[in-house]
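The complex appears here minus one protein chain, its other protein chains still in place.
Read from first to last, the chains carry the letters A and B; within each, the first residue is number 1.
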Amino acid sequence: MSVKSKSIQNKSKDERLRKVSNLKVLLNRPELGALGGSVLVFIFFGIVAGDTGMFSAYGTINFLEVSANLGIIAIAAALLMIGGEFDLSVGSMIGFAGICIAIPAIYWGWPLWSSILFAFSMAVLVGYANGILVVRTGLPSFIVTLAMLFILRGATLALTRLITGRTQVPGLRVLIENDPIAWIFSADAFKGVFTWLGSLGLIALRQDGTPLATGIPASVLWWVGMTIFATWLLMKTRYGNWIFASGGDKLGARNVGVPVGRVKISLFIGTAVAATIYACVQVLDAGSADTMRGFLKELEAIVAAVVGGCLLTGGYGSAIGAAFGALIFGTVSMGIYYTDVDTDWFKVFLGAMMLIAVIFNNFIRRRVTENK
Amino acid sequence: MRKIYLTLVAFLSWMAMSVASFAIDVIVVSHGQANDPFWSVAKNGVDSACKDMKIKCKYTAPGTFDMVEMAKLIDNAVSQKPKGIVITLPDAAALGKSVKAAIAAGIPVVSMNSGSDDFAKLGISAHVGQTEFEAGVGGGQKMKAAGGKKALCVNHEVGNVALDRRCAGFKKGFGGSVEILGTSNDPTEIQKAVAAKLGGVDTILTLGAGLSGEAALKAIKSAGKTGSIKLGTFDMSPGMLKAAAAGEVEFLIDQQQYLQGYLPIAIFAQYMRWGTMPAGVVMTGPGFVTPQNASKVIKWAAQGYR
Partner (left out) sequence: MSNNLVEFNNISKFFGSVIALKDVTMHIKKGQIMCLLGDNGAGKSTLIKTLSGVHKPDEGEIIVDGKQTVFDSPRDALDLGIATVYQDLALVSLMSVTRNFFMGREPMKGFGPFKTFDVNKANSIASERMGQIGIDVRDPSQAVGTMSGGERQCLAISRAIYFGAKVLILDEPTSALGVHQASVVLKYIVKAAASGLGVILITHNVHHAYPVGNSFTILNRGRSMGTFEKKNLSREKLLGMMAGGEELDKLEVELKEIDRTNKN
C-alpha cells in the first residue's frame, strides 16, 4: 500500500531510500501526537459519558467553548514557543485587557467599540514592552514576563479599585446591542442551521420550541480562524521560517540575516493581542470585567502548546497541534463533570489526563521518527 | 514497548469502567470550593441528603471564584438533563443567561446561600439560605431580650450590601440606640476602634467571627469588661466558639450551611416524587449558638456538620 514519497527523480537507485508511504510522512508531523491524544480523549469520554449529554449539541458547544478560549491563547503561545520564548504574563494581560474594555465604557462613557480598540492598543504596548525587554537585556523571557505578570495583575487591581472602588465592573451586556464591533466577539454563528435542526427535532429544544443550543459561539470561529492563519504563517511565509530559525538557533539565525529581535518582539505582541481577544470574548459573554480573570491561564496555554508538539526549547512545533492541545484540555475539563468522579478528585483527574496525553504524544513522535 | 502499550490500555479501560456514570438526578453548581471549610460543611449536607433521599447528586464548583467558569458549569449541568439544578447566586448578572437557559430547557432551579434578592426575577423556584436583614433582626431581638439598651454594630466592609443589611436588621430588632462603626478589615485596627467605644455601650454585634468578632472580644477582655458588655457575632470561628462555650460570647449567628446543602436536595427529591415545591425563601438562619449548646456545636464542627 505504499506510495512513492515526495522525493526528486533519479533517487530510486539510492539504497538508503525506502518507499515510504504517504501515511508515514503524515505521521511524522508534530501534530500527530496531539491528534492522537484528542482521539484517545474522545474515545474515553465516549465510553464513560456517552449517554450523559456530553455530546449533545448543547454539551458539545459547552466544551468547545472552553477549548476555543484556551485555543486562542495557546496558538499564540505556541508560535512564541517555537520562536524560543515564553510569555507568563498572558493571564494577567487577560485581566488587564478586561478592565481596559470595561472601565472606559462604564465609567468614562466611551462607546464600546472604542474601548475595545483601546484594549488592543494597550496589548500592543504591553507586548512590545515584553519583547523589547527580552531582546535588549538578553534575560530569559521566563523572568521578564514573570515580572510583567505581577506588574500587570497589580496594576489591574490597583487601577480598578482606584477608579471604581471595587474589583468588578459589571453592566456591559446592555452596551453590546448596537455596537459595531462587539458582535465579532460575542455573536453566535450559523443560528439558522441550529433553528432548522431544532425544528427537525434533531437537537434539544427549550420549552418555547427554540433550540437550546443557539449557534456556534464566536470564540470557536476565532479559534479555527487563528489556527488556519497561524499554520499558514508558519509553513508558507518567510516570516514563519524566521520563527523556526529564531527558536532553533538564535545566534546562527542572526548571523545569516534573520531579524531575530523583530521576530521575537512581534511574537510577544501576538500573545498580548491573543490575550485581549480572549478578554473581549469573556467580558462580553459575562457582561462584566473582574480583576482576577485569566489567573494562571498562561500555564494552561503552555501545556496546550506542549501537548500539541511544541518543544519547550524552541524551534519545533505546530499551531494545529496547539489547537488540538486546547481541545484536549477543554474536553477533559468539562468532561469530568459528566462522570461519577467526585469533583474533589477533579484536579488529580485533569493532571493525570494531561500527563497521559503528553506521554502518548511523545510516544507517537518517537515511534515515528525513530522507525523511519 | 508492547507491554507498556497494553498496560496503558488496560489502565484506561479500568478507569473508564470505574467512572462510567448513570443518570443524574440533581446537580449542584456552587461558587464554594470543597476545600473551603465553610463550603465543605455545605457539601457534606448535599452528600448526606443524597444518601438519605436515595437519589443521585453531584456537587460541582469552579476552581476559583470565577463567574465565567461557573456559568459554563451551569451550561454543562443543563446538557446532562438532570431533574433539578441547585446553584448559589453570587452574581445574578453574570450567571443570569445560563440560569435562564436552564429554566427554558425545562429544568427547575433552586438557589441557596446567596442571591436572595435576585432569584425570583430569574425564574428560580425557591431560595434556601439566610437573608441578612432577617438574621440581623433575630440577633437584635435576642440582644434586646438580654437587656441591652445601647449597641455598637461593627461593620468591617461598609458598602458590602449583605453586611449593611445585617446592621440594618439588627437595628430594627434591637429597638434601642444602635451606632454603626465602620472599620477596615485589619484586626488590630478593629480592636482599637472598638476599644475606643467601649465606654458608651452595653452590647456589641460584629459581622464576622474570625476577623471582627475575635478582635472585639480582645478589646472587651483587655478593658476587663467581659460580662458587662454583651458580645454577639455573625458566623462562626473556632475562637469564638470556644469563647461561647466559656460564656464570654452571648451568641453566634450560624447560617447553618449544612442545611443550605441538605434542604435543596430534599426539596428536589420530593419534587421528583410528588411535584411539590416551596414558594419563596426557606430560611436556614439565624441559628443561634449560645453558651448552652456551644460545646456540642464545637464537636459537630469538628466532624464537618456545623
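Everything that follows uses one rule, which is that a residue touches a chain if its C-beta (ideal position, glycine included) is under 8 Å from a C-beta of that chain, and two chains touch if they have at least 3 such contacts.
Source: prediction; values computed, not measured.
Put simply, the hidden chain is in touch with A once you look at the whole complex. Within the full complex, the residue among A:I203, A:I216, A:V258 or A:V332 touching the omitted chain is A:V258. Of the options A:G91, A:P217 or A:G315, the residue whose C-beta touches the omitted chain is A:G315. Although one chain is not drawn, its touching partners on chain A can still be listed: residues 5-8, 11, 14, 16-17, 235-238, 240-242, 244-245, 248-249, 251-258, 311, 315-316.
Keep in mind that, in the parts below, only the chains that are shown with their structure count from here on.
Annotation: 37 Å between the Cα-based centres of chain A and chain B.
Interface residues of chain A, counted against chain B in their complex, comprise 40, 44, 47-49, 52-54, 56, 58-59, 62-63, 65-66, 165, 168, 170-171, 173, 204, 206-208, 210, 212, 282, 285-288, 290, 292-293, 295, 334, 337-341, 343-344, 346-347, 356, 360, 367. The residues of chain B lying in touch with chain A in their complex are 1, 8, 12, 15-16, 19-24, 34, 58-61, 63-68, 71-73, 75-81, 91, 93-94, 101, 104-106, 159.
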